[in-house]
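For reference, the structure I am asking about is given below.
Apart from one protein chain that is not included, each protein chain of the complex appears where it belongs.
Each chain gets a letter, A, B and C, in the order it is written, and its residues are counted from 1.
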Amino acid sequence: MKSPLEIVQTMLQEDAFSNWLGIQVEQIDQGSCTLSMEAHSEMVNGFSILHGGISYALADSALAFASNAYGYQCVSIETSISHIRPAKAGEKLIATATEIHRGKTVGRYEVIVADQHHKTIAHFKGTVHISEKVW
Amino acid sequence: MKSPLEIVQTMLQEDAFSNWLGIQVEQIDQGSCTLSMEAHSEMVNGFSILHGGISYALADSALAFASNAYGYQCVSIETSISHIRPAKAGEKLIATATEIHRGKTVGRYEVIVADQHHKTIAHFKGTVHISEKVW
Amino acid sequence: MKSPLEIVQTMLQEDAFSNWLGIQVEQIDQGSCTLSMEAHSEMVNGFSILHGGISYALADSALAFASNAYGYQCVSIETSISHIRPAKAGEKLIATATEIHRGKTVGRYEVIVADQHHKTIAHFKGTVHISEKVW
Partner (left out) sequence: MKSPLEIVQTMLQEDAFSNWLGIQVEQIDQGSCTLSMEAHSEMVNGFSILHGGISYALADSALAFASNAYGYQCVSIETSISHIRPAKAGEKLIATATEIHRGKTVGRYEVIVADQHHKTIAHFKGTVHISEKVW
């Protein structure tokens, strides 16, 4: 079976949107993942702050990598995100995914999105369905 | 006070990410909004299907426009999204936001993201904080 | 295979807490269910309004009955509830569950909890895992 890093590299090759975001893999293991990226001026919303879709996408990618790193394909079925502080273009974003619980067919993960000063920007929770398909 | 359409036009002028997505406003009123966009190849994830961050971003923009259309600035505080069916590059996405309830300081909205065949891709729920700042 | 009503009757026989709540089945079918109950003085919280756990429990039972009525055992894996209006002891509560989408292993349902004047008290969304066990 592939290693967590090999799985994430395979996923990232096809993951055009994570590449557009400029996502870097800082850490990856079974059930955990840390990603970073820089907020660009193309990523802001009508209030000139980071669009909620960007912090969501970063957290969702961290969820995907942490849950798929066991070697079985996992698909996100239900997620929620609390937007806690605004972020601005130019800031570095760091998403840290940790495992709440992983059963036979369902896994739960928490992802904290923070800025370079360790201030929380968003708090994300995701539930995935674990399939039997091997990476 | 500005009309719903004037508010959305003002918001969209600054909303670089909604512009990158290619969002079109199909309908806008106080508490309701329909947006459309086309899924591009830059928007897929490691499974070669639409990245969850894209359907989230489209739904979040529909939430922002529907809730801000009353003329008072609203900020999303808590959102959840269920990913129901995969979408592919080339498909048209339509997000329809409707109001569940709007009180003095808190509003709740539901957004359905569907494809051109009216098949539901994602089901989104969002809670906003209503400020006293006028657009 | 048992009918929706037979399944719910079987479930209710063992469901001590739904019985404590005084839940009545108003309508039941595959994917839909309407329940009613009366709010009692034992069900209020520290603000002398209905405890959030009561409206949640009523909605969760409606979710359970609507999703199990197909004849396969379903277990709730992820739920969210927005508390919209307070309710008081003496009021009648009506929970109406409808199906958002049902796939092979995952089903999504929405439940509206209202009072006797059709005012929404709570808005609930639930995701269930569909097992292969037959009722």
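Keep this in mind: contacts are C-beta pairs under 8 Å (C-beta built on N, C-alpha and C of every residue); 3 or more make two chains touch, one makes a residue touch a chain.
All figures in this text were calculated on a predicted structure; none of them were measured in a lab.
> Can you work out which residue in A:Ser3, A:Asn19, A:Ser48 or A:Thr120 touches the chain that's missing from view?
A:Thr120
> List the residues of subunit A that touch the chain left out of this view.
Touch with the absent chain occurs at residues 80, 82, 84-85, 100-101, 103, 108, 120, 123, 125, 127.
> Considering the entire assembly, which residues of subunit B contact the chain that has been omitted?
77-78, 80, 105-106, 127, 129
> What residues on subunit C make contact with the chain left out of this view?
Subunit C touches the missing chain through residues 10-18, 20, 41-48, 51-54, 56-58, 60-61, 64, 68, 73, 75-83.
What we mean here is this: only the chains that are shown with their structure count from here on.
> What rotation angle takes the CA atoms of subunit B onto those of subunit C? Round to the nearest 5 degrees.
When the C-alpha atoms are superposed, subunit B turns by 180 degrees onto subunit C.
> With chain centres taken as the means of their Cα atoms, state the distance from subunit A to subunit B in Å.
Centres of subunit A and subunit B (C-alpha means) sit 21 Å apart.
> Go ahead and note the Å separation of the Cα centroids belonging to subunit B and subunit C.
The separation of the two C-alpha centroids amounts to 29 Å.
> What whole-Å value do you get for the distance between subunit A and subunit C if each is reduced to the mean of its CA atoms?
Chain centres of subunit A and subunit C, defined by C-alpha means, are spaced 33 Å apart.
> Can you pull out the residues of subunit B that are in contact with at least two other chains?
80, 82, in rising order.
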